[in-house]
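Got a structure for you, questions after.
All protein chains but one are shown in place.
Chain lettering (A and B) follows the sequence in which the chains are written, and residue indices restart at 1 in each chain.
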Amino acid sequence: MPAEAARKIRVSCVVNGTAVTCEAYPMARLLDVLREELKLTGTKEGCGEGECGACAIEMDGALVNSCLVPALQAEGAKIRTIEGVACGGALHAVQQAFITHGGAQCGICTPGMILAAVNLLARYPQPNDAQIRDGLSGNLCRCTGYMKIFESVVAAVRDAETRA
Amino acid sequence: METRVIGKSVPRKEGREKVTGRALYVDDLSFPGMLHGVTVRSPAARGRIRAIHFADGIPWHEFIVVTAQDIPGKNCIALLIEDQPCLAAEFVNHPEEPVVLLAHHDKYLLEEARRAVRIEIEPLPAIFSIEDSLAGKEIIWGRDNIFKSFYVEKGDVERAWAGAEFVVEGSYETGAQEQLYIEPQGMIAQVNETDGVTVWGSLQCPHYIHKALMILFGLPRERVRVVQTETGGGFGGKEEYPSMIAAHAALLARKAGRPVKIIYDRAEDMVATTKRHPSRTRHRTAVTRDGKLLAMDIDFTLDGGAYETLSPVVLSRGTIHAAGPYACPNVRICSRAVATNAPPHGAFRGFGAPQSVFALERHLDRVAEAVGIAPEELRRRNFIREGQTLAVGQVVKEKVDMNGLMERAFELSGYYAKRRKFAAENSAARGTIRRGIGFASFLHGAGFTGSGEEYLASEVAMEAMADGTVHILAGSTEMGQGTNTIFAQIAAEALRLDCEQIRIVQPDTAYVPNSGPTVASRTAMIVGKLVEAAAVRLLGTLHDSGLLQRGYSAEDFSRACGAHIAKCGALKSFVKYEHPHDLHWDDQKYSGDAYGAYAWAVYVAEVSVDTRTAEVRVEDFVAVQEVGKVINPVLAAGQIEGGVAQGIGFALYENVVWQEGRMVNAQMTNYVMPTSVDLPLIRVYFEEIPYGRGPAGAKGIGELPLDGTAPAIANAIAFATGVDVRQIPITAEALLEMLEAVHAG
Partner (left out) sequence: MRAYLPAYEMETPRDLTAALLRMAREPGVWRAFAGGTDLMVLLEAGKLPHRKFLNIWNLGELRGIAVTAEHLTMGALTTYAEVQRHEILAREFPLLCRAAAETGSVATQNRGTLGGNIANASPAADSPPALIVYGAEIEIASTGGARWVPYASFHTGYKIMNLQAGELIRAIRLARWRGASWKQYFRKVGARRAQAISKICFAGAGRVAAGRIAEVRIALGSVAPTVLRAERVEELLRGQRPDDAAMLLAAQDALGAEIAPIDDMRSTGRYRRNVARNLLAEFLEVLAS
């Protein structure tokens, strides 16, 4: 048997507003904890090297790649995944815009992309083009060429303005 | 033709699931008792398997271990032929060839185990280049390493050389390109007495997998079932390869008596699965003083990797597209696909055409230069028109105005003014940025070539429920391109309902007929037409039964469905493809009507080149295409935008680094695709000349953008820098040296 040293630990954090505790190896990826322990499969694995952003979530308000966060470091964190973006039954403006404006094609990059967009708008409520591109530069999309993703984000900003 | 639903940007059918993270991809699924599976692969490019060693320290008794001996039927992944083993038995022919499969419930222990299997190989000499393969340095496949060759002849090229004022030659190369769908390949399999073999996974062609598994397991049709899960991109990379991973998962599941899931991580996906065929094209072109094409002699070779897989078909499409949308009286195309000891190359959006079109469009700019006319003038003088004949002998029967498309593209991109401006600025040689603008003019045939659609004999079924919902049953798959939505639109249009009333049944070979593979830009044009026909037939049944009058409402329709079902038990329709009588193709001569319809396009790329670093930036991109009918504007534009982005990657960013047949930069850090800050605005414009046999006149568009993007960029770079680009990807390293040579020379 290969040498075993680590025991599973208990990690307690708040995910999408709900306090949760789960068991995981200390260096298990937060991505896997979310998907396998908490059954929140909305967060995706695209590369396992922190390059594609498909696994992006918000951790204590900051956008992070969950494939690069060890479970132990999620202790006490406040986490938001794609499942926590909609408010009850109401889609977030970004989500609605993605539907209306074609921001999602195959959809695999979409959860991470939406988290990145939502996080961007939290930091820059009225981002210019460069800020949008920059804010999404860590999320790779192979289907769209990013055009309709930008259009969706711009539409979501416009929508928020009209509503405000 | 006025349409209610077609032509509208109806929101994506499965959009809500995708934006809320509820869409279920294969790795989101879990079955009770499920094991994980991994593949142990050959370390050598070619050789004889001497032994397989299982190191100590792993509880092997807990593992399911599968080798070629466990295959109940034929050890092959059946495709066009049956030369590719499912698991290497005695010999390996490419690095990463699958040899051993392992399954266990603990996926971490499984990786330890994978590291603990050593495949001992007695190496044999291997070949890695087209040149070595053609030279027969080693014969690694068949008698002569050649999977397939074609010979196309129109007129007589040999007679043309003598009388030609100009003869221009050139050699062009394209590299491998990884499809890089963001969702890696994956399958779950279950094998039991009751159901036989069932697989769920990320795939484009359920019936390809179905056939392959039947042969692998020696099972009849009804004992194999393939179900498509939500698929995170395919682009051809999930056309044929999924049969391999499905076979592996199923073999493990059969031995384990439990479901098995195999998910590739990115590194494995990149290193082991298919890529775009590398190519080498040689052109020799005779042209008059006025720039009229007299003869085109084209030699086109594809590197197919170690097994045949789809190389003959990729070669076919590349060959047929090699001479472009031009009227040239004498054309000869000699082409071949050859074997090397690399993992087999395979389907990738464009499927041979991006390779041959790159060569052609780059070459024609050089021909124009030799003649002393502008590149657009050369095109203008040779664009094909209705009634003229393409290289393979197809008479163009559709209205085509390539010059009109070109002028529109030039207007939208400011081509003429920019060309003048950049030329002046570049020659003034102030500063270190050189700017350029270039274009490509091209066509792309939709559907399977020649008699292919007849051979596929695609089917679509439709069923109305008692509440008036209508189900579409087709083997066509959604992978982001919008199949679900446009099928719903087509059916809704024909039935005069809303899209909400239409449901697309999940592609499952137990329930849906074989509509052919979701490839070849055929889904809208060919299968969409069948969807339309099925809807019309269903409606006909209701009308004939007297249950539905003209001018009916949605409620009337629902009531009629209910009444019909109450009386007759079910309301279904079924249609099968009928090949148009006026399309004739000769497989022997390789000539005739290659495709039912073509999309026609002109793309313009504007680039800036930093001469200090040879970094190229695409500053603006205009894509103009005539496509018959745009069924859904947002989805159609999305297809072109995404395709152009992939084409930009093909031209500038995506470089597979090979070492003895293995991709060594198999990480997304090292094989780079463009990010959101690398791409310009991609401006897309459609024209519509309805195609009589397409649904609402639609032709196919999925692959089109991959053909013209890279040559437009290459031509722009040539204009900006004077560098005679002959090869893509154009790496900064190569370009810097070429810039220095131009500067020095």
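Note that contacts are C-beta pairs under 8 Å (C-beta built on N, C-alpha and C of every residue); 3 or more make two chains touch, one makes a residue touch a chain.
Everything numeric here is computed off the predicted structure, so don't read it as measured data.
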Q: Write down which of A:Val15, A:Leu34 or A:Ala116 is the residue touching the left-out chain.
A: A:Ala116
Q | Residue numbers in chain B that touch the chain omitted from display | A | 107-109, 111-112, 114-115, 265, 267, 432, 612-615, 653, 657, 664-665, 669-670, 672, 674-678, 732-733, 736-737, 740
**Q.** Footprint left on chain A by the chain that the document does not show
**A.** 2-6, 25-29, 32, 48-51, 53, 56, 62-65, 67-70, 72-73, 75, 116, 119-120, 134-135, 137-139
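Basically, only the chains that are shown with their structure count from here on.
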Q: Would you pull the chain A residues touching chain B in the complex into a rising list?
A: 1-2, 35, 40-49, 51-52, 54, 81-83, 85-86, 91, 95-96, 98-111, 114, 132-134, 136-150
Q. In the complex formed with chain A, which residues of chain B make contact?
A. 9, 11-12, 14-25, 27-28, 57-59, 109, 112, 179-184, 230-235, 265-267, 479-482, 634-635, 637-638, 641-646, 667-669, 673, 675-677, 679, 681-682
